[in-house]
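Note that one protein chain is taken out, while the other chains of the complex remain in position.
After this line comes chain A, so read on.
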């Protein structure tokens, strides 16, 4: 894109951030009454809502019940008004199905499913406003929602999208950067053990840069996990004040 510098000479990005700076993260837990667990998360201009129902009895195909673990069912969808152009098919298109599958695989790694055999946990994520980093925001919101539902997890699952421009890794990409031809990598991490739950990259990148990129992603994810931890503790404090403990 002529004239649009993703990283200026002084090291500032399009929205004035430094290369390793994350967008402002705000989150709220327990926003809905109907669901067992819910969370709303804003990362810059990307807004996502995650809702968890479960664990409950298997619905639909009984044959898919697992005798020793719970089945995690994820659905990812975007609101029709979330992108600049109205999205015609929010459900069932290939991108949504792919994202749903990735979310499912990520959470299967983190949630202690062996505590709930023969049951199902539903995770629904909806993007209300999309400005880059859709997958990461969904994972972060879903983590908070699962915690709100009281389902035990091995660790927080934090995700971040990083890109590589001019030999520098950029943390937490926004839409303009993602579509500007930057090679982007999405990483979901369990921060305490430093274990990677999901890594996805579909762009051309030199093998030597991969190491630095993954490092940058892990640092960014650890930053996200600190914020999420804060949010959970604060929510717990507010809840205990309300119940008078």
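Rule of thumb we're sticking to: contacts are C-beta pairs under 8 Å (C-beta built on N, C-alpha and C of every residue); 3 or more make two chains touch, one makes a residue touch a chain; residues count from 1.
As a convention for this text, contacts and distances are computed from a predicted model.
*Asks:* Please identify the absent chain by the protein name in its UniProt record; candidates are "AP-3 complex subunit beta", "Ribosomal RNA-processing protein 43", "Phospholipid-transporting ATPase" or "Septin".
*Replies:* Per the UniProt record, the undisplayed chain of the complex is "Ribosomal RNA-processing protein 43".
*Asks:* With the full complex in mind, choose from A:58, A:128 or A:153 the residue touching the hidden chain.
*Replies:* A:128
*Asks:* Which of these touches the unseen chain: A:10, A:34 or A:63?
*Replies:* Touching the chain that is not displayed is residue A:34.
*Asks:* Extract the touching residues of chain A with respect to the undisplayed chain.
*Replies:* Contact residues on chain A toward the absent chain are 31-35, 45, 47, 49, 51, 53, 56, 59-60, 75, 77, 79-84, 86, 91, 122, 124, 126, 128-131.
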